[in-house]
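Attaching a single structure in structure tokens format; questions to follow.
Note that one protein chain is taken out, while the other chains of the complex remain in position.
Up next, subunit A:
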Amino acid sequence: MEQTLNGFQFGILLFLLAAGLTLIFGIMDLINLAHGSLYMMGAYFAATFIKWTGSFLLGAILAIPACMAFGMIVEMIALRTLYTRNHLDQVLATFGLILFFNEFVRLLWGPIGLDIPLPEVLNGSVELFLGIRYPAFRLVIIAVGILVAFLLYLLVSRTKLGMLIRAGASNRQMVGALGVNINLLYTFVFGLGAALAGLAGLMAGPIMTVEIGMGEGILIITLVVIVIGGVGSIKGAFVAALLVGLIDTVGRSFLPDILGIFFSNDVADTAAPAISSMLIYLLMALILAFKPQGLFPPRGA
């Protein structure tokens, strides 16, 4: 039960990252490998602001717009020229950005990781039901994630801005021809993605450590998520993120026991860690073998 919730919580974090990444890809046709760096920046901003203000909430609230602004600046300086390029160029340039950001963080904050201390309220655990206790902060992550998913849904499907985003995704020339400032729209969407990544980073900060390169491992998993979900689809990102989060977490905790039923304990203990970290990639290979466009291929693509 606890592992299921952990998986759910990991899935929510993945969704926050994947939603931004898939929006950026769906609308700007840009593969942004530096998305993990934005997640890292979110965590570092949060750690700094929380230390500054002495309040978790205030620090967290400051970190999100900071991350958004940061993302917008990066978009305006470096990424704007890449939209019309092929994917290879984008992969390379954003890979260069990863190298840059990692060193940038090392220069500013030093090579040693930071901690984000949790306030007393969130530090304890909450009794759910039937005497099952669960860390309060992880519940907050789940709640915030679901709230954000809901708001994102409202934004994309119910507002004028969302209409522009969807229109931009299906035919950007037409939207530009109708007099919409596409550059501004793109910068905003990128900023939105950065803010979501930053939110994920600041919420992951207290659970994992805030360190250089923290964005890279999770970036790959996020890429797996958006590919499984269908690149460009937020609904796909949501379903795939939860699926991947659950399979990864539950696999890690139960696979040794499951393998132990069939093989000797020795074999199970050595094979299980390797196999459980492979599970999500196997899932992806399996899904792509049957549905090369992912679970929810965006319409018109």
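Simple rule for what comes next: contacts are C-beta pairs under 8 Å (C-beta built on N, C-alpha and C of every residue); 3 or more make two chains touch, one makes a residue touch a chain; residues count from 1.
By definition in this document, contacts and distances are computed from a predicted model.
> Hey, which one's the missing chain according to UniProt: "Branched-chain amino acid ABC transporter permease", "Sarcosine oxidase subunit beta", "2Fe-2S iron-sulfur cluster-binding protein" or "Multisubunit sodium/proton antiporter, MrpB subunit"?
"Branched-chain amino acid ABC transporter permease"
> Considering the complete complex, identify which of A:G54, A:G179 or A:P292 is in touch with the unshown chain.
Result: among the candidates, A:P292 touches the missing chain.
> Pick out which of A:R106, A:R133 or A:R158 touches the chain that's been left out of the picture.
The missing chain is touched by A:R106.
> Quickly run down the residues of subunit A that touch the omitted chain.
Residues 25, 31, 78, 81-82, 85, 87-89, 91-93, 95-104, 106-107, 216, 220, 223-224, 227, 231, 270-271, 273-275, 277-278, 281-282, 284-285, 288-289, 292-294 of subunit A touch the chain absent from view.
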